[in-house]
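Below: one structure in structure tokens.
Excluded from the complex is one protein chain; the other protein chains are retained at their positions.
Letters A, B and C mark the chains in the order given here, with residues in each chain numbered from 1 onward.
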């Protein structure tokens, strides 16, 4: 199971996502609170088995994620519908390595009736009913950041979304980064480090790795590319769209940590 | 129930603690992961009914908290023994407003047999036994910080210990601060703000408010004062020790937020 | 004097008037209209309103850079403090979120909200984006305001296809009217000046309940002027354009 950092149109780890497509990965299980282009692209190339999310859509001006919807509506793949918060709770459960987390609010709707990862039990302390959400244990979290040193000490500027939590919930963490910075620089900002290097398995240098989504302090969303993708229908067109990023996605110096 | 920020010998909100003693508060319920002088002083003046903590002691060179031990051993007051982590879990429960949190590891010892805030149930997903700790809902959290603006936007330098969590778990939050800084300064560091002002009920300006414990970037621990306190036995001596801080504890400009 | 305003202006001002000074108020993604309404309230009668959003910017001083997203980093850059989504959910769970803006695709008279599917849950005819926060925020926020830029019988239905969540709605603002939820039912509270009761009836899939019927207040000159200032590029109309 792959946890994908970032939110809807912002700082999605697209270079990594495209690489999954290039390598023809299939039957992926994805988890994300709120996704858009990342999930839509993986559905477009048929790489996904299930997605666990609270929200899958572009924002207003870009409309709905067609590839995702088509796949779900055809019954090809399964969507595990959550509230965004129950994804967060389930990841918090993984962070603390417990099998479930209690969560408020779900008892008013029917998501708990239709999905077996929710269950209502009696609180042993108060005897009141309480909803539990089963913990979600991602195998890998992929997170794109602005700055990271060679040890994997990563700093996210601007909104962190659920990335820090994902880096604690997943068994393995892969960082893609706009910039590899020297260790003395991350050390100067040691209290600002969001993901300490000892948690990180691999650091990959991928400038512009979030395009066509935005990356705070680096670049804005690429409106044209996004609209192009949304208009595509054929597999060949989609593969060509991905290929158009080949040079850019391989332009960094890939670096691997060895332990 | 009062949650006290900070850890053992560092950045304890001592001016506030002394004020509780001056106002002859009694029957307080305290919660803290690891406490020392703060808890010992409140026990010394007979202000405490129960303490919920994982650890209560000075560190090596200052020995054991005599007043606390005497009170507990006399049976006057109750100590709710936790692992530090189960206090954290119980506060996380309050943060999410759920009645309990599952926690690993406790099943190997007898704390769960002797304390009714732990219970073992069957995980409805896996049918394995799982330990739950009952959530702890503090009425007030008192946290001493280095910098805060008049709106309550607070920045902690150096270790934050469990302070941020406490500020999310408690119903009301009181900040004491070394320095009141202008809003443009906190805004410049907006991503570094640990406690946003809208969560805060009152901000009190108390320079040196953590003494005799340490406050990072401001002052070191006051070894002499701490040793003096530890040597005290009589109530009158203890009251005199507290009085010796009167001027200092009232030297800031008290500021209250009105909403 | 003739005031000229769009439906989005009216909806924005109506929503702004519902917000009180000092409240903590949250909006999510694809939420430009309520975001503008929050800023408007803050600049008019509610200077101490606390504006919360997904990226975590507390009280951003401007929303002018939020051109295509109401969840972007620009809201953090211009903010007083950082308080991200995870924490906002927790805040709501603790009963400390005063007002949440949410949406949905189908609503029925009983206050049921569907943001999940059209058709069968496990084999949907249409897979909707998902309720995002709705399933936990609608029940736990103190007040919930639903805005929806479509008002037709496919949106306000006799019975929702799926109950993503239910109840605890305060108001629903549409291009035609304001509903209020009370005693377990949606009631028509006011209809917008440009429409008629018949039009609302025609566009609503359930029978309209109402006690006393009024017209929704028109935006004031001051509100319209302030809107031009805080939202010069008219983000509040984005949903009507796309």
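Everything that follows uses one rule, which is that a residue touches a chain if its C-beta (ideal position, glycine included) is under 8 Å from a C-beta of that chain, and two chains touch if they have at least 3 such contacts.
No experiment lies behind these values; they were computed from the predicted model shown.
S.K.: Who does the absent chain touch among those shown?
M.R.: Visible chains that the missing one touches: A, B.
S.K.: Who touches the missing chain here, B:16, B:100, B:117 or B:161?
M.R.: B:161
S.K.: Which of B:53, B:142, B:155 or B:181 touches the chain that is not shown?
M.R.: Residue touching the chain left out of view: B:53.
S.K.: Based on the whole complex, identify which of A:187, A:217 or A:233 touches the chain you can't see.
M.R.: A:187
S.K.: Using the document's contact rule, name the residues of subunit A that touch the chain not shown here.
M.R.: 94-98, 151, 153, 168, 183, 186-187, 190-191, 193, 196-198, 259
S.K.: Hey, which subunit B residues sit against the chain that's not shown?
M.R.: The list for subunit B reads 7-11, 33-34, 53-57, 59-65, 68-69, 72-73, 75, 79, 81-86, 88, 103-111, 114, 157-162, 165, 214, 216-217, 221, 223.
As a working rule, only the chains that are shown with their structure count from here on.
S.K.: Using mean Cα positions as chain centres, tell me which chain lies farthest from subunit B.
M.R.: Of all chains, C has its centre farthest from that of subunit B.
S.K.: Report the chain ID whose CA centroid sits closest to the centroid of the full protein CA set.
M.R.: Ranked by how close its C-alpha centre lies to the overall one, first comes A.
S.K.: Could you grab the centroid distance between subunit A and subunit C? Build each centroid from C-alpha atoms only and quote it in angstrom.
M.R.: For subunit A versus subunit C, the centre distance works out to 27 Å.
S.K.: Using CA atom averages as chain centres, what separation in Å is found between subunit B and subunit C?
M.R.: Distance between chain centres, rounded to whole Å: 40 Å.
S.K.: Please tell me the distance, in whole Å, between the geometric centres of subunit A and subunit B computed from their C-alpha atoms.
M.R.: Here the centre of subunit B sits 36 Å away from the centre of subunit A.
S.K.: In subunit A, which residues are in touch with two or more of the other chains?
M.R.: 103-104, 157-158
S.K.: Mind pulling the subunit C residues that touch 2 or more other chains?
M.R.: Only 57, 76, 93 qualify.
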